[in-house]
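First the structure, then my questions, so here it is.
Incomplete set of chains, arranged as in the complex.
Letters A, B and C mark the chains in the order given here, with residues in each chain numbered from 1 onward.
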Amino acid sequence: MDRTPIINIKNVSAGYSPDKIILKNINFTVYKNDFIGIIGPNGGGKSTLLKVILGLLKPLNGEISYKEKSYNKVNIGYLPQINTIDKDFPIKVIDVVLSGLMNGNPFKRFSRPEKQKAIDLLSKMGLEKYQNNPISKLSGGQMQRVYLCRAIINNPELLILDEPNTYVDKNFEKELYQHLIELNQKMAILLVTHDIGTISSVVKTIACVNEKLHYHNSNIISEEVLKTYNCPFELITHGHIPHRVLDNH
Amino acid sequence: SNKVGNKNHIVVSILPQKQLVSQLVPDDFKVTTMVTQGNSPATYSPSPVQIKDVNDSHLYIKIGNIGFEQAWIDRFCELNPQLKVEDSSKGIEFIRGEAEIHGDHVHEGGIEPHIWTSPKTMLQVVENTKDILVHNYPELTQTIESNYITLRDSLINIDSLYTQKLNNFKGKSFLIFHPAYTYLARDYGLKQISIEHNGKEPSVKWIQKIIDFAKLENIKAIFVQEEFDKRNAEIISKELDIDIIEVHPLKEDYETEMKDLLNKLETIL
Amino acid sequence: MQEIISLLGFSFFSNAVIAGLLTSIIAGIAGTYIVSRKIVFISGGITHASFGGIGLAYFLGLNPFFGAAVFAVLSALGIEWSTQKAQVREDSAIAILWSLGMAIGIIFVFLTPGYAPNLMSFLFGNILTVTTTDIITMLALTVLLIAGITLFYRLILYIAFDQEYTKTLGFNTTIVRYIISIIIALSIVMSIRVAGIILLLSLFTIPQAIANIFTHDFKKMIFISIAFSFLGVLTGLIGSYYFNLPSGAIIIFTLIIFWSILKVTIKLFRTH
């Protein structure tokens, strides 16, 4: 396993106003080739953690360091949980996907192969015939697939997905996870999901976020560990699963 | 309310009126001008002191038909029911747009308001103002009448200067952006051509007509009032290759301004 | 203080204070609605669109204010229609009606023979020159608005928040939206006659921005806006008297100073 760190979070506290802290004293490192499933209850702070990692929310305390000195240099792909974009905006589906390729270059123009790549990805997602549609005219699941294309098109070093299976149908969900496993060969993945069933079968490690972060260096979790670390958990509803706790936890 | 305001306090609309009234009444009178700013309705904003002045006075002397008065005087009257509004434009032969008959009703045609810019009509304004003042302050009749003589003489002097000097230019035309000198043109036999025809936005045809006409008449300059952006006249001045000359029809110092204008007219006609 | 009380003896000043209170209430209610819906410029749009009505009334020799009111209502309906049926973005719809109304006005002024008065001045008033008629009209409107928002508070709130869902609750939201917009249009036309466009634009937005510092609740926003609005008008009027400056401008400065002070205070307070 490649232990080159990509992102290192040290003693970070975060929240939307200084008087209401959502994440307390988080320590967390993402290494190359990681595939971390992030779970936790609604309102636990999962999306907040991702926003901190992405630099969208300034931490109230602590330090985040990236592989390269500045964040701008790390190539990150991101799929937000809730997309607040204006549905009326005049933009085509393919252009949304292409935006993933901008890579910090303000003068970016897209070459033929790049456009082809976007089309290929859209085809993979069953959306080739919608490539020139305005984004407003897609169904929920179709839109989610478009955002997924946008997140992965640039082969990022780190792929951050906030509930990527939202809205998508089961057929596609299966493909999605298959795809993520392949992608993980080339990149680290942070995956927030409530789909515990899947998590155990695709991710390598699990972290649970509920104000604090509990990192399990394994994809196997049990009721016991959940209780020990006060992970307020869904898995419990699935009954007993064998698990292993690491010493350095 | 039955408050007693300051009897020696007169409100007028524009600055030339202020000078005129001040010259007629004794020094202890207070004269307030309402329009001291650009007359954009969106920005017209009197200060509380100005409004207090209106509230405080007994007499408002209108210049006659400017847009400001049409929109605001009623409000002033309602604020101060004691306020007596007098019109200094009585007896003037107004210039109107042609009346137009639209089926069942007739358009009177708006009155061209710039009566103070011609010495001849101004003489009438001064006389009217004198009458108004005498009527309202009968106890001051003597002072007012004697001040009036001086004022009238200086105006007659300007009038004769105009008649004399402009005599050679009868029938000649001058070009202006906003039609501020309609009465002056009529009274001294000149032709005023304004880009803002009747104070309205010009049309393509109108500008074309002006240009053709100006070429024909060999017009040498275009007047622009200081309160308008000169740029508005620039295109015409370029087209005809003529100068832009700034004029100040709202200046307080009437005599100087009118003499100045006469010089300008002489050089361009 | 003595001087302020004596100021109130002037009917123009007490009228201004009363008009300020009424405008604050109207701006507090209508303003909170349009700020929440992010259509602040409906005020400018409707005022300017009603210029067309003034032009037409002038051309036909009718009462200009009547023309303005009719055009205000028509343009409010036009804005709603364009947004709901013709799929034009709401801010674009406002801008289009704004320029269309002005264009109609300009044409009628042009077609009317004679020297044209500056028609816009019929629309734009000043808080210091409020007439008793204005105050009575405003009072009627204030009563209408208070009654409307009291009776239909929930319906108005929910339609503004989530029109589609409210439709599924069994309301004809389209018609309600049309009615709301007519009332908003009338409020705007009346208040502009009293306050002028510049002051109105700020009374419709700055108090709401101040309220937003404290609350994210529609009802509280209305009350806090009214309070700050009136406080601003009062302070501004007195200030403008002392500095002998135009009151509209001073009221605006006062409100903006309130906003800045509160914003900074809250920020410092929260960080502690």
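Throughout what follows, contacts are C-beta pairs under 8 Å (C-beta built on N, C-alpha and C of every residue); 3 or more make two chains touch, one makes a residue touch a chain.
Keep in mind that what you see is a predicted model, and the values were worked out from it rather than measured.
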- Query: Given that a single representative of each chain type is displayed, how many copies of each does the whole complex contain?
  - Reply: A x2, B x1, C x2
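The criterion applied here is as follows: only the chains that are shown with their structure count from here on.
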- Fewest touching-chain hops separating subunit A from subunit C: 1
- Query: Taking each chain's centre as the mean of its Cα atoms, which chain lies farthest from subunit C?
  - Reply: A
- What chain sits nearest the middle when you go by CA atom centres? C
- Task: Could you please state the distance in Å, as a whole number, between where the Cα atoms of subunit A are centred and where those of subunit C are centred?
- Result: 46
- Where the CA atoms of subunit A average out and where those of subunit B average out, how many Å apart are those spots? 74
- Message: Quick check on subunit A: which residues sit in contact with 2+ other chains?
- Response: none
- Note on the structure: Note: subunit B residues in touch with at least two other chains are none
- Item | Touching residues on subunit C, where the partner in the complex is subunit A | 89, 270-272
- Message: Under the stated contact criterion, what part of subunit C meets subunit B in this complex?
- Response: 9-13, 15, 60-61, 106, 109-110, 112-118, 120-126, 128-133, 196-198, 237, 240-241, 244-249
- Message: Give the list of subunit A residues in touch with subunit C in this complex.
- Response: 17-19, 88
